[in-house]
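In this view, the complex is presented without one of its protein chains, the others remaining in place.
Each chain gets a letter, A, B and C, in the order it is written, and its residues are counted from 1.
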Amino acid sequence: MSLHLQNIDHIVNGVPHISGIDLALEPGSFNVLLGRTLAGKTTLMRLMAGLEPPTRGKIIIDGKDVTNVSVRKRNVSMVYQQFINYPSLTVYDNIASPLKLAKHPKSAIDKRVGEIAEMLHIEHLLNRYPQELSGGQQQRTAMGRALIKDADLILFDEPLVNLDYKLREELRDELRDLFQARNCIAVYATTEPNEALALGGNTAVLHEGKLLQYGPTEQVYREPNGRFSAEMFSEPPINIVPGRLTDTEITFDQSLHFPCDDKLKRLEPGDYDFGVRASHLTLQPQRADDLALDVHVDVAEISGSETFLHVHHERFPLVLHLSGIHQFSVNEPLKVYFPTHQLYAFDKQGHTVHIPARQGGAAHG
Amino acid sequence: MAEITLKGLAHSYEKTPKGAADYAIRQMDHVWHQGGAYALLGPSGCGKSTLLNIISGLLEPSEGDVLFDGQRVNELPPEERNIAQVFQFPVIYDTMTVFDNLAFPLRNMNTPEYRVKPKVLEVADILELTSLLDRKAKNLTADEKQKVSMGRGLVRDDVTAILFDEPLTVIDPQLKWKLRRKLKEIHERFNITMIYVTHDQLEASTFADKIAVMYEGQVVQFGTPRELFERPAHTFVGYFIGSPGMNFMAVEYRDDQVMFGTQPLPVSEQMKHAVANASSANAIANDISYNNIKLGIRPEFIAIASNPTADSVPIQVTSVQDLGTYSLLTFKLNEQTFKARLPEGHPPVGEAAFAHFDAAHVALYIDEYLVEAGHE
Amino acid sequence: MNNKIPNNRAWLLVLPMLVLVAFSAIIPLMTVVNYSVQDVLGPNARFFTGTEWFQSMLNDDALQAAFLRQISFSLIILAIQIPLGIGIALIMPKRGWQASAVLILITLPLLIPWNVVGSIWQIFTRGDIGLMGWGLRELGIEYNITRNAGDAWVTIILMDVWHWTPLVAMLCYSGLRSIPEAYYQAARIDRASKWAVFRYIQLPKLTNVLVIAVLLRFMHSFMIYAEPFVLTGGGPGSATTFLSQSLTTMAVGQQDLGPSAAFSLIYFLVILLVSWVFYTTIMNMQKDKPPHGGA
């Protein structure tokens, strides 16, 4: 099936939660809704599910207008960020409930529940009650209930956010595999850019109820159409430095000058916001045209094998994403190298006007 | 000043524990040095909160001793231990102002007001709470509340250790790094032992100089973030630290080769000897062909190439995920799934490729614990 | 999080309730309003009287006295029951079979029919057959609730404290149980005294239940009827005649429909007004005053 949201507005008590969203999801696609808390992800999913009708606009499924069709008559599933299960039913009955309500024969239900439970590694827990399970197991149960019926549309509203990161990693991997074999539209809301990248598929970037960009995940990541999109879709956030472009050079903070590369020269001279990804800033110069900056360390966040180094220059803060483990003390002086050839440029309206060339890339053979 | 020593410590919530499974904390010895920044890292239920409560005195261990500077404090209640604790959910006194909250511990010790005020102002300044001092604590945001509860520990001159129990759980993701910075700054400024409990590797490695990784009631490794990454002392550490975790291969010594199933593995001579020794030692000790010998390699140390190189093994690539700053490659070797991390800009690889394991980073695990094979 | 969904069909769910409550509240209330502005002399003889009944009720000395008695009574029992209830809640065991046992015992007075409560205390305080009356006499204390108004008052207050303190205690007890353990732990680490724990942790967390307790106790004490009626019959004289009894006497005993209807409405409005003022005051107090000066 295909799902088309046509010019959706949703206003609650005079406050717009969703404004003017137009989005078409293709059959069999996996879609990520990326945005910060309160960006409108949950609201949008509720509209897609039919839990609420939009204030304005139409929802078209397979060419049919279903805007006012109740959730019970749409074939959807949803997994929430809280672990939502029926506490009075066992795990088996929880998972089986959609099929039981659809009056499937007992033997077929047994078989299906067995398959799903095995897929989610909870086959040994079928006789337990949800509150006796750990968080991860509870969420697996909820997923089982969502997956057991062949829903046309499956919605995941930050399903992993309340789990430990290692479980998150495992479940995320499993999820990707689960959907490869299915022919339904999956929509997955998250606040984490890395989760979007790990899940692949398409990504829609939401900000303050508006759709900023929609496209294949990698493309949205590499070619954000605006400053917000770029900030939203990078973790740590892309560094933005305001600067002035003249015919020959770029000036930051009225004191840092460097010549700009040929591509940037094509832009009109003027004020721009320049973006550079955290992973492109380095502690050693990579190229001759790298700009050396004197900074002080705020904090080095270390995650397993990576370091996110927060530093501040006299006028602007920067974040570096370094591989490997590096420890620094607070306020330690440091020199970082700013890659002048890997700059994004955004005009003052926030639109992308320049995207740096990509260096190679690994593709699946 | 406090050096905290745990001696032969064990704890069970059962009155008469029957087996190892009844213990929340199994027999352990450990020393936290004065002024260190430590983290207790582990999945939920590993016993880390229990351990923290034993150190703070909210819980009395069923076996062993807790020593503060060599003094046994097992029975001392928290109020007599010169420690402060910051809880997962901010605990503040709703009806008081921020100032009164910070002054509360001092006033409870009958500190004269003329000494309370400068101390509170000093701590408020460090925590950037000065502008909020007149506000009712109830209406603060979560991160401000958490700073207030930290401040209540810092105002006391007698506090020698601050314990943190997952303090950033309720903090907005965008604000977390600022609070982490504040924590680091405070640690560098005050000479206070800090112990930070968390299940998140990022929190632990960012905060701590040394991390104790707990698994099933035991500290399986105590080391710097770098050590945890480069030389995991236990397979659990390898798995738990790093995203994704370490790849493990159950190997055996056969025909003068280290075999992973049917695949001979190119390893260093030392490693080969170590595996050979372990195989025979195990076989003798257990009288059966029982083996629990594993080689571990981090995804970061696997190089992938389209053509065979020296010491590479043929693999089947199943997928490549572009994660922006790097790509994650999943491959199959001997029917087992492996992960490898490719740097940004890595040339594309086909379905049939070759993997090279960096010999310096292949680690040997016997019965889940690291055994040094002796690198040159 | 807790955003409710606009749905006017929810009226269907409310409808059965509405029909019933309308039957038992609106129709009778309309009758009362109807009577309050009429003088009913016979089945077919009614006269519109306007606010006459209201004026005469407001100026009635006996009613004014009853009103003052009522207010004093409510204030006294609140002043005793609220602190006492908090105190009992604080010393109730938190877990185990003891907790259940204490709980069952303590709720007992709440489940005794109100007239039986009156009977129990009537028996208990009689000089000839009651333990308390007899005991006081043996101790040489002059005590007679049928003759001495002071004795009657003390006894009625004692009875009400006995009867209703459990409600306050139970409300506070469940309020206390919902305080997370971390608060107590933090207080220990901060070396807070028991008093400080009470003042800064327990009491603030009890605010909500205390508001409910005060409202409930005020309302019920203001409507008190059966207990004093059985115990003292409103005497000696009219020393313990409260508003409900005055009203019942007027309406049922004397069949003064108009005046009693006017009285009813005033009575009802007073309770509503006091409850509303109390509630809004508390809610306003809970709001933080804006930071002065902005530091």
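Convention: contacts are C-beta pairs under 8 Å (C-beta built on N, C-alpha and C of every residue); 3 or more make two chains touch, one makes a residue touch a chain.
Simple rule for what comes next: contacts and distances are computed from a predicted model.
Hey, which one's the missing chain according to UniProt: "Carbohydrate ABC transporter permease", "NADH-quinone oxidoreductase subunit K", "Thiolase domain-containing protein" or "Lipid-transfer protein"?
UniProt lists the chain that is not shown as "Carbohydrate ABC transporter permease".
Among C:61, C:128 or C:142, which residue is in touch with the absent chain?
C:128
With the missing chain put back, one of C:29, C:136 or C:149 would touch it. Which one?
Reading the full complex, the residue touching the unseen chain is C:29.
In the whole complex, what residues of chain A lie against the chain that is missing from view?
The list for chain A reads 49, 51, 70-72, 76-78, 80, 82, 84, 86-89, 97-98, 101-102, 132-137, 142, 145, 149, 164, 166-167.
On chain C, what residues meet the omitted chain?
Its contact residues with the unshown chain are 2, 4-11, 13-14, 16-18, 20-21, 23-25, 27-29, 31-32, 35, 87-88, 90-93, 99-100, 102-116, 119-121, 123-124, 128-132, 134, 162, 166, 170-171, 173-175, 177-178, 181-182, 185, 194, 205, 208-209, 212, 219, 222-223, 225-226, 243-245, 247-248, 251-252, 257, 260-261, 264-265, 267-268, 271-272, 275.
Please note the rule applied: only the chains that are shown with their structure count from here on.
With chain centres taken as the means of their Cα atoms, state the distance from chain A to chain C in Å.
Distance between chain centres, rounded to whole Å: 56 Å.
Hey, how far is the Cα centre of chain A from the one of chain B, in Å?
That gives a centre separation of 27 Å.
Two-or-more-chain contact residues of chain A, please, as numbers and ranges.
Not one residue in chain A touches at least two other chains.
Out of chain C, which residues touch more than one other chain, so two or more?
Expected reply: no residues.
Please name which positions on chain C make contact with chain B in the complex.
Where chain C meets chain B, its residues are 180, 182-183, 185-186, 188-193, 196, 200-201, 203-205, 288-289, 291-295.
Show me the residue ranges of chain B that touch chain C in the complex, using the header's touch definition.
56, 58, 77-79, 83-85, 87-89, 91, 93-96, 104-105, 108-109, 130-136, 138-139, 149, 152-153
Using the touch definition up top, name the residues of chain B that touch chain A in the complex.
43-45, 172-174, 177, 180-181, 184-185, 188, 199-202, 205-206, 209, 225-226, 229, 239-245, 298, 300, 317, 319-329, 342-351, 353
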